[in-house]
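Other chains dropped; remaining ones untouched in position.
Letters A, B and C mark the chains in the order given here, with residues in each chain numbered from 1 onward.
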Amino acid sequence: MANYNKRIRYKNKWRNIKVGESPGTIAIPDDAVKPRIAVFSFNQTDLQISEGSDFKTITQQIKKCTEHTHWIKINGLGDAALIESIGSLLNINHLVLEDVVNTHQRPKFDEYDDYVFGTSRIIYFNKKDEMVNCQFSALVKDNLIISFEERHYNYFGVVEARLQAGKGSIRTAGPGYIFYALTDTILDNYFVLLGNLGDQIDQTEDRLYKSPDKTIMFEAQQLKRMLIAIRRACWPERDKINDMIRSENALITKEVKVYLRDAYDHCIQAMDLIESYKEVTSSLIDLYLSMVSNRMNEIMKVLTIISVIFIPLTFIAGIYGMNFSREDTHGHVISDNMPELYLHHGYIYALILMLAIGIIQLIIFWRKGWFNKL
Amino acid sequence: MANYNKRIRYKNKWRNIKVGESPGTIAIPDDAVKPRIAVFSFNQTDLQISEGSDFKTITQQIKKCTEHTHWIKINGLGDAALIESIGSLLNINHLVLEDVVNTHQRPKFDEYDDYVFGTSRIIYFNKKDEMVNCQFSALVKDNLIISFEERHYNYFGVVEARLQAGKGSIRTAGPGYIFYALTDTILDNYFVLLGNLGDQIDQTEDRLYKSPDKTIMFEAQQLKRMLIAIRRACWPERDKINDMIRSENALITKEVKVYLRDAYDHCIQAMDLIESYKEVTSSLIDLYLSMVSNRMNEIMKVLTIISVIFIPLTFIAGIYGMNFSREDTHGHVISDNMPELYLHHGYIYALILMLAIGIIQLIIFWRKGWFNKL
Amino acid sequence: MANYNKRIRYKNKWRNIKVGESPGTIAIPDDAVKPRIAVFSFNQTDLQISEGSDFKTITQQIKKCTEHTHWIKINGLGDAALIESIGSLLNINHLVLEDVVNTHQRPKFDEYDDYVFGTSRIIYFNKKDEMVNCQFSALVKDNLIISFEERHYNYFGVVEARLQAGKGSIRTAGPGYIFYALTDTILDNYFVLLGNLGDQIDQTEDRLYKSPDKTIMFEAQQLKRMLIAIRRACWPERDKINDMIRSENALITKEVKVYLRDAYDHCIQAMDLIESYKEVTSSLIDLYLSMVSNRMNEIMKVLTIISVIFIPLTFIAGIYGMNFSREDTHGHVISDNMPELYLHHGYIYALILMLAIGIIQLIIFWRKGWFNKL
């Protein structure tokens, strides 16, 4: 029943929509967490990291290393002033800033005159084993990439590690490559998620074959819903990557596009896998329902066979339990009523009659194939 | 059961279709409400509002402020003369006027030589908690926008408030921006509606897990139907916005198109959400039906176990209730009939036999796994 | 049950297909009705109508008014000679004439060098309340339009009335406008049909909520099938109108195209409505089936509760109805058998035992929630 905890709730999800508000308004949701900022400034030989929680962390680091590429990593969106400051520092359209804080965006890729902007969905299971579906967005301009994550969860540790190791082209291929690396990490995590769901499908199927019970239906529905959630994240991701590949913006270099093509293939693989898993999950539900039907059938057969055999027998016993054959006042039996009772061996004959009826019925049932397993 | 009130009825919906009527005929439906008119005339520094219910309200205000942008807001379509007057004032095609009063249009955007015309669906829950699906249409020409709403319900109060506040570009970006602002308000309201439906889905699901009863099926069907209604409004809205973005008409300025692109994204998000909700609702129905099946299964098992155990026992009791072992006229028992009855401890033996049969059956059922929860 | 009469039959529908016949053969179906001809000759000021049933009616009228526009309205296709004569008079391709008499065409629009040809489906309920799906086709050439209807049913009375009234551009916009007017009348009638079906859906739904019975399933299936029939007519109609709008033939004037665009919108609205109705009808069927399931569940619960309570009680009564405690020949009871029978107040104790068992079972069922309404 642990799966019930993973239930995805729809309540409160769209609470921060203010009807008719002026477009471009930066409305921080009430449950947004305070930002944590890390700035990675690097070139082929050097990597500097500075951490903090306000705008100064960013400006100081950028001023210090003017020749480096910067990855400004912001976890938590609960500070409107910070977002505004970044917006005015880089001269970003207010509609983009609104998309950063309205954390229900579909994955998309938008190009502007001198910067590009993209969003994705980060999906993971938190410590309580609940599925969390939060937003990632990134802005690339000049030698800068600013990534915004909705939560503090350290999702991109692997990219940081690769940056510190400094192998491959990660330090030299510019901020567009960092954008690709983050996107690819998200996609890889979809496969990890799908791997987990695949394991759960296997377990559910094992239980279905070995000891089916009614929680299977709930589990299968949970699995299906998670697959739907991942599909909602993955499907527009494909379009987004495609838009990036087709983009003619200099920030997405030719080298990055080669890698993006690889990511595109991964994305289609994930879609493929999701569709397969959905079909398998549906067939588990069908199988389960047919097993319930069969079980019912079997129960009914047992009930029917036993009832139908004994009901006539009990009726006969009832007949000979009737009190018609009373003696008259002198103790003489009134012999024309129920003469069977006065038969020599009448009891034995009655038992034989019952046995015969029972056996005949068994033969009829056997002929009808009721002892086969339908 | 409150949801039954929200039932969408199809009766009378198409009553004002007159077969073969000349196109462009302005036929006011019988249940149309009388118009209320409000004219907002504004420029960057000034906002004048005049209200009324006849054509004079409009003409006076337009003559007074020739340099202003005008938003003429008409709630209620029950005055054919008014529509005709507006049509001849602005020189509008009769087919357009017909679309204004035939309130079953799909959302669409039509361009004409010197004006543009668009329709949308306004959906809200009225005070009786019924879903109302009425028509919004708007005409933009020169420095004018005329919006037509089917009901008196004050749907665009937020836009009026923004106009009075005068922040952003709402007073300066022309009538096309007002058109965008109204469209965006409609979209925002779809999210609010979907938020409400999401809450209801959550509640229905909670009830399904905690105390399922047969109203769940009705509720789920109601939810599904409302989602279908919103989808019917939202899907062509997407095409409409797209047509507006692609339009080369000067009334839809470049600045407005940037905002429309944002609205387009919102529209796709809403579609996405609707599809997800529909899938979730369907899975609720499946879950409920499987719970009904399981419940039936359980009931049948109880019936079968109890029946099958007691039927043979009752039969045995019936046997020994037969009157075969009668005494003869001298009071001597005819001993070859039912000798068991005259056995010492025969009663105890019979009880033991019954107990044994009962226990054997229980063991058989246990082995068959009937005490497991399928 | 009146709906059963509306059943659509597939028998005999394709009887007039002759395999491998030479293309362009005019094979009149056996059940074709004799033609009735009406010729409307009109210009802005004048309208002449002449009626008849043979080719002469047409030629006389055409010769008389050479400057007029002519609408030749033919109801009934049961006269091959007439069709042939028209074909040779106007120099029409034999394949076209074949399409006129083979009354199972999909709606389509074909252009030829100097004439255009289109077909549509006329759908209406006849006096027996059966759905009739027959063919309309029309040929436009020069200043002539010839319309062919399969039946005598007066479907285009409204267009005749508009022609007699002479308002709008109906008398002046040429034969292409008449073609539009006829097509639009067909579309308007689809809405009327859909309005009727919508009423029936409402009624069926009302009955489902108030007094469901098994005819609902039949009705829902009938409704679904009628919707499918209308969809089959409406879907290609959309393509046909689109082809007319895109046509560069001079017979479809620019003025007519404006109206056709309006008709195109109506066609999409009808499609929309059909899809919605189909979804609603399907959900009615689902609801009904779930109600049947629930009803079954309830019946089984009543049966099970009563059976399970009384079966053990009847067994106990059976026990104490056994004849083990017989007196010996001297009238002395053999006291070690069934001593309960000789207990003081034994009967009361037995009744109390039974009552206790019954109450305990009720408590168990109550705890299991069987008295809740699943």
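The rule is short, and it goes like this: contacts are C-beta pairs under 8 Å (C-beta built on N, C-alpha and C of every residue); 3 or more make two chains touch, one makes a residue touch a chain.
The shown structure was predicted, so the numbers you read here are calculated from the model rather than taken from an experiment.
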Given 3 visible subunits, total identical subunits the whole complex contains: 5
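The definition used in the following text is that only the chains that are shown with their structure count from here on.
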Taking each chain's C-alpha mean as its centre, the one farthest from chain C: A
C-alpha-based rotation, chain A on chain B, 0 to 180 degrees, nearest 5: 70
Central chain of the complex, centres being mean CA coordinates: B
Classification of the chain B:chain C interface as same or different, half of numbers criterion: different
Distance from chain C to chain A - Cα centre to Cα centre, in angstrom: 40
Per-residue overlap in chain C, given as positions that touch at least 2 other chains: 321
Partner chain B, residues of chain A touching it in the complex: 4, 7, 9-11, 13-15, 17-24, 93, 95, 104-106, 108, 211-214, 217-218, 221, 224-225, 228-229, 232, 285, 288-289, 291-293, 295-296, 299-300, 302-303, 306-307, 310-311, 313-314, 317-318, 320-323, 325, 327, 331-333, 338, 341-342, 344-348, 350-351
Chain B residues touching chain A - in the complex, by the definition given at the top: 156-159, 161-162, 167-168, 170, 181, 184-185, 188-189, 191-192, 194-195, 198-199, 201-202, 205, 209, 258-259, 262, 265, 268-269, 272, 276-277, 279-280, 283, 286-287, 290-291, 293-294, 296-297, 300-301, 303-304, 307-308, 311-312, 314-315, 318-319, 321-326, 329, 331, 334, 336-338, 370, 372-374
